[in-house]
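Note that this complex is displayed minus one protein chain, with the remaining chains in position.
Showing subunit A:
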Amino acid sequence: MAGSDDGRLTVDDLVAWMFRFDERIAAEADRLTALDSAIGDADHGTNIARGTGAVRKRLADAPPDDAGALLKSSGMALVSTVGGASGSLYGTLFLEMAKSVGPTPELDTAGLADAFRAGVAGVVARGRAEPGDKTMVDALQPAAEALSAAAEGGRPIVESLREAAAAAALGRDATIPLVARKGRASYLGERSADHLDPGATSAAILVQALADARSERIG
């Protein structure tokens, strides 16, 4: 059998990612909602948790055969259960990734980096948010760049994912002083500063969940 870093991300790894994402979100839901109550409408944790729970159920009921189908199925579950901007944006992330990877049984670092970059580009286009607007893009964009850099440098996948997760966490923390320019928090103007952005926080959890799920796989 291959070791835990055979450079591949299989359909099983992606399923493990979604399950880990659901577990982490369920554990952090109250904290996410508390963050959202400071600068939003106090529903981010419950909304995302509803979505990741729906993804888990869908994948458990009907496990997809390939990476593209898995990402699409997950994205559609998020769109129809999360509601609000987060549902459309996370849905777009997954649906664009699905388009990028197509019906493949597994991805390498470069394939994942391309897909993630396409997904984040979709989120940016859909939400018209740029880095610095205090949104999920502030965590996703650095993660996409770190992943691409790692892929170009020929780095092993587990290491690449850890770097992406670290970049997402840095981007998340950098949202604290920012004044929101997109999303519900933007109605608060200057009062949105000095708060961690809940969207960037859940996005960092998403990336960390992939790094954790893949690094814990027994090859």
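Following the convention adopted for this analysis, contacts are C-beta pairs under 8 Å (C-beta built on N, C-alpha and C of every residue); 3 or more make two chains touch, one makes a residue touch a chain; residues count from 1.
As a working rule, contacts and distances are computed from a predicted model.
Peer 1: Given the options "ABC transporter permease subunit", "Transcriptional regulator, PadR family", "Phosphocarrier protein HPr" or "Assimilatory nitrate reductase electron transfer subunit", say which is the protein name UniProt records for the missing chain.
Peer 2: Options "ABC transporter permease subunit", "Transcriptional regulator, PadR family", "Phosphocarrier protein HPr" or "Assimilatory nitrate reductase electron transfer subunit" considered; the missing chain's recorded name is "Phosphocarrier protein HPr".
Peer 1: Among A:V55, A:A69 or A:L89, single out the residue that touches the unshown chain.
Peer 2: Counting the whole complex, the residue in contact with the absent chain is A:L89.
Peer 1: From the listed residues A:T81, A:T109, A:T175 or A:S192, report the one that touches the chain absent from this view.
Peer 2: A:T81
Peer 1: Under the stated touch rule, tell me which residues of subunit A contact the chain that is not displayed.
Peer 2: Residues in contact with the chain left out: 47, 50, 76, 79-89, 91-92, 95, 126-127, 183-184.
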